[in-house]
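Have a look at the structure that comes next, please.
For this view, one protein chain was removed and the others were kept in their places.
Chain IDs A and B follow the sequence of writing; residue 1 opens each chain.
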Amino acid sequence: MKSKMRLLIRLIAIAAVICIAAWMFVIGRGHTVYFDNKTLTTEDGTVYEAPYQIQVFVNDESMGKLKEGDRGMASTMGQDFKMVLHITPEKDAKKTGSAVTLKLPYSMDGIIINLPALLGGAPEEVYREEFIPAAPEGDEEDVEITEGFEMPLEDE
Amino acid sequence: MNKNTSANKSKGNLGSFLRRSSVPIMFIIICAFCIPLSGLSPSYLVNEIVTRMGRNAFLILSLLIPIMAGMGLNFGMTLGAMAGQIGLILASDWQIVGIPGMVLAAIISVPISILLGLFCGKILNMAKGREMITSYIMSFFINGVYQLVVLYLMGSVIPIAHSTIKLPRGYGIRNTVSLLAMRQHLDNLIPLTIKGVKIPVATFLVIALLCVFIIWFRRTKLGQDMRAVGQDMEVARDAGIKVERTRIIAIVISTILAGIGMIIYLQNMGNIATYSSHSQIGMFCIAALLVGGASVDKASIGNVFLGVILFHLMFIVAPRAGAAITGDSMIGEYFRVFVSYAVITIALIMYETNKRREKSRNSEQLQQAQQEEENR
Partner (left out) sequence: MNTDKKEKGRIGQFIESFGLPRLIITAFLLLLLILAPFVGADLPTQITNIIARFSWNGILVLAMVPMVHSGCGLNFGLPLGIISGLLGATLSIEFGFTGGLSFVMAILIATPFALVLGSGYGWLLNKIKGGEMMIATYVGFSSVSFMCMMWLVLPYKSPNMVWGLSGKGLRTTISLEGYYIDTLARFLRIRIGNLEIPTGTILFFALLAFLMWAFLHTKTGTAMTAVGSNPTFAKAAGINVDKIRLLSVVMSTWLAAVGILVYEQGFGFVQLYMAPFYMALPAVSAILIGGATVNKATIMNVIIGTILYQGIVTMTPTVMNNMVHMDMSEVIRIIASQGMILYALTRKTEGAK
């Protein structure tokens, strides 16, 4: 009886740990989000005109003031992505604020969001694009195999 | 007779206190000598020490439990460090960032640590009386296995998606894996700066939690058993304690803690040196613990913190002080390495001589008792 109890407790503990791990997968997924303030013309000829300037805030932190044609960037965690946009349509015009909440796809590491299209109410496929980084410099690295542990000369 | 031994004991206590504190005192002198020569500002030093305290304390604390179980300095803590690194490599390849990434890495590392700990514990049970050299060679052996896994199996058998982590040839992990997405996330979770000194509050809380765990653990049945095994294996066995099992558990716990400690260490550093991060850890931690006044058979939480302060203070100031004296910074670097090794050597020698002295004293007492018996 006691051993059965123990087994049960262990199983529950393992299940709990696995649940935590799964939860971490959900909330901890990191994405890099790139914001483009660029005019976008879709295939069917719709044009989303870029405003003069958009300032992007993520977590109350400014990610930069994007002039027309600029790209900004933010690292985020989790799939729910919130940002606040301060849009200046024309030079010296009045700012308008707009809060946007997006669902980021789990499979994409880097995501490019075209802000004019997003603000213009375009569908997901139009304003969102996967960012595929250029492969890092192709130099082969030499890995040194160690027999024992070298003397720790360098500081940590 | 009874009175005599107790008087002896108190005298021995004073003597052993001095012996125990000789290493810390020596280090205080070295530091006092080197700090002015190094020309480093006190605020810089305090900042560094606080950072290193957060970085290293957890790892060093992982050494305490095997010492309690009489297994000496667990050079096999490197095994846990490797498990932690594997966890971090996988978590960063899956792009799980921040604290969740660390938690996930810890969860991955634990089963690996348990397996390695079980293996290590089993082997150490086969090599009783030579635990330290065996755990030392064990760390080299597992280092070979680790290199096999990380350099050849990752990317070919274990899927690795990102080319920033993988070697260009298609398998194997790069020399450095960036942990930018996790860097100091735990340290900065609760930001606090006092007079320009950045304090990693959350990290300290985790360390405090571990300290509480260790104190609590000492009082549990298992903890008591461990101490009994540490004092005398045969007596413990006669008292019905499963000696082998207890020793294995001690190593497993130590390995798991070392794995988690390594994750905390690396989140502070901000990148993994895939093939060398773990290799320095063993020596750094053991030397620091010994500098804090611990010995091979006795170590307390206080030793850990004193050790971090003194050892790392020496480590920071020695090269600059060496350069100031000789004009060559390499000498200072070699000097601190020499001192680290010398400290470990001296501690080991003191431990062995004490053990022998005690042994001969015990046999003398036994002889005396026998004689008394005969006289009666």
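The rule is simple: a contact is a pair of C-beta atoms (placed from the backbone, for glycine too) under 8 Å apart; a residue touches a chain by one contact, two chains touch by 3 or more.
Everything numeric here is computed off the predicted structure, so don't read it as measured data.
> With touch as defined up top, name the shown chains that contact the chain not shown.
Answer for the hidden chain's contacts among shown chains: A, B.
> Looking at B:F27, B:W94 or B:F335, which makes contact with the chain not pictured?
Here the residue in touch with the unshown chain is B:F335.
> Decide which residue listed in B:I30, B:A57, B:A91 or B:M138 touches the omitted chain of the complex.
B:M138
> Just checking the interface: what residues of subunit B touch the absent partner chain?
Against the left-out chain, subunit B lists 123, 126-127, 129-130, 132-134, 136-138, 140-141, 143-145, 147-148, 151-152, 326, 328, 330-331, 334-335, 337-338, 341-342, 344-345, 348-349, 351-353, 355-356.
> Hey, which subunit A residues sit against the chain that's not shown?
Subunit A touches the missing chain through residues 145, 147-148, 150-151.
In this text, only the chains that are shown with their structure count from here on.
> What whole-Å value do you get for the distance between subunit A and subunit B if each is reduced to the mean of its CA atoms?
That gives a centre separation of 37 Å.
> Spell out the residues on subunit B that touch subunit A in their complex, using ranges where they run on.
52, 55, 78, 94-101, 103-104, 107-108, 110, 139-140, 143, 147, 151, 162-164, 167-169, 172, 174-175, 181, 269, 274-276, 279-280, 282-284, 315-316, 319, 333-334, 337, 340
> Where on subunit A is subunit B touching in the complex?
Listed in rising order, the residues of subunit A that touch subunit B are 17, 20-21, 23-25, 27-31, 75, 77, 109, 133, 135-136, 138-141, 143-153, 155-156.
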